[in-house]
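All protein chains but one are shown in place.
Here is subunit A:
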Amino acid sequence: MSLDNETGLDPPGIRVRPVSGLVAADYFAAGYFVWAVLIANLAQIGYEEKTMYMAAYDWRLSFQNTEVRDQTLSRIKSNIELMVATNGGKKVVVIPHSMGVLYFLHFMKWVEAPPPMGGGGGSEWCAKHIKAVMNIGGPFLGVPKSVSGLFSVEARDIAIARTFAPGFLDKDVFGLQTFQHLMRMTRTWDSTMSMIPKGGETIWGGLDWSPEGLSFNCGAKTLRNNSINNTDQIPNINLANMKNVNYGRIISFGKDVAEAHSSKIERVDLLHGVYMIIVDQQDSMKADMLANLTNCDIWIEYHDIGDHRIKAVADYKVYTAGSILDLLHFVSPKLMARGGAHFSYGIADNLDDPKYQHYKYWSNPLEMKLPDAPDMEIYSMYGVGIPTERAYVYKVTTATDCSIPFQIDTSAEGGSEDSCLKGGVFSADGDETVPVLSAGLMAAKGWRGKTRFNPSGIPTYIREYSHAPPANLLEGRGTQSGAHVDIMGNFALIEDVIRVAAGATGKELGGDHVYSDIFKWAERINLQL
């Protein structure tokens, strides 16, 4: 499952390829539906193989590499064209899920870009072929989980990979060194880097502010179930008890640091740390490498870093979405060098700058323009009402030899029941994986109306689905679930998808459908449009 650490492509002698067709993703594991419910319902109104297409791609690769290695983007283009042609010129409805959302964003840019970098479809392609893009649980602006995944292969539930496949990556499968193995594997996957939070402090908040402020009630989870459908009352219940959470500090070392005001935190400059390292890098590197060879059969980049560096990382104390990139560059330079060639995480100042023609900007909604297709519609459909990882409290582990030197400080707990800090993780509103901010901001603000990101004024719609856990065992994984993957079985969402596929517009569906405070947060974000 690992890819080559340098190129991000196949290691020599191993070829793993995506399963093609609808069979590819409808059951991730036995009984664990992903697309199956949606497909079954679409089939009931007459969809079948010729009118439905699963764009399977190798999700471990960076987006452009799927084209370079497998010609996946060309295949999607050709299939969409074929379906439009054989179904009487009817435009297609695209339903990307999770990372697929970014992938399809990339596709839309790719298809209109001229060859050799793009697909050469011409500037009219999207307008001609796509009716609507219905993004389900889209991490437009990244997921904080991916940071902890890359930084230390853990999150509240160990890793992103593990949330998607519970039980699949349990310890006993890989033996004792699970984490390191896992980390080495996920780090070879370029695609995880597409999910690093984008937009820096402007979007995700600085040291002392965050767009979410104090709005989400983390204790609410216990109160919710199917019998309470009146969602309005919930945000107000315990507002008084809530402390201001510094979501902006995505990684802090130590709980006190996480909560103290920024002026009180003493930070040792990371750059200073770097200089230190450069001085004695030679020695420590050699020593460490030697240790690696003898003790650790698994090699990860952390072993290239000396103890000094690790200390430097911890001394910096607090990282925001902006500085998190520096942190990652610092702890795993090779990975970031590879990823930096394929992904970008900033905000464009001037979208007409020719450098934004490069494909690495295509999957960042803040650094690309949407295609010129005023009749297209963009939906952001996601679950709300589940505490979602937003920021972490870290500590430095003592055992240094072969293990990962940083760990989430699971002992850090919030004061009260309702605190958003639990087991070293600050939670915010979202669908358990993607925070509302990431899923909804583009549709709520960045692309709403005619903006510089959306020059042709493509209409956007937000469809939120409030999470209600299954009322009884019979429901299985729930028909009103809002969780990242389970939402694919949410009946309200399926109905929306089917109506749009059958020809309805976003207005006919009922326009926006919002439970969270996304619009309030969007106002707080100072994004130039």
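In this text, a residue touches a chain if its C-beta (ideal position, glycine included) is under 8 Å from a C-beta of that chain, and two chains touch if they have at least 3 such contacts; residues count from 1.
Note that contacts and distances are computed from a predicted model.
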> Just by its UniProt name, which of "Exosome complex component RRP46", "Phospholipid:diacylglycerol acyltransferase 2", "Nuclear pore complex protein Nup85" or "Eukaryotic translation initiation factor 3 subunit I" is the chain not shown in this complex?
Replying inline: "Phospholipid:diacylglycerol acyltransferase 2"
> Quick one: which of A:L82, A:A337, A:A502 or A:L529 touches the chain that's been left out?
Replying inline: A:L82
> Of the residues A:A40, A:A502 or A:L529, which one touches the chain left out of the display?
Replying inline: A:A40
>> Give me the subunit A residues in contact with the hidden chain, please.
In response: 15, 17-23, 26, 36, 39-40, 43-44, 48-50, 70-71, 74-75, 78-79, 81-82, 85-86
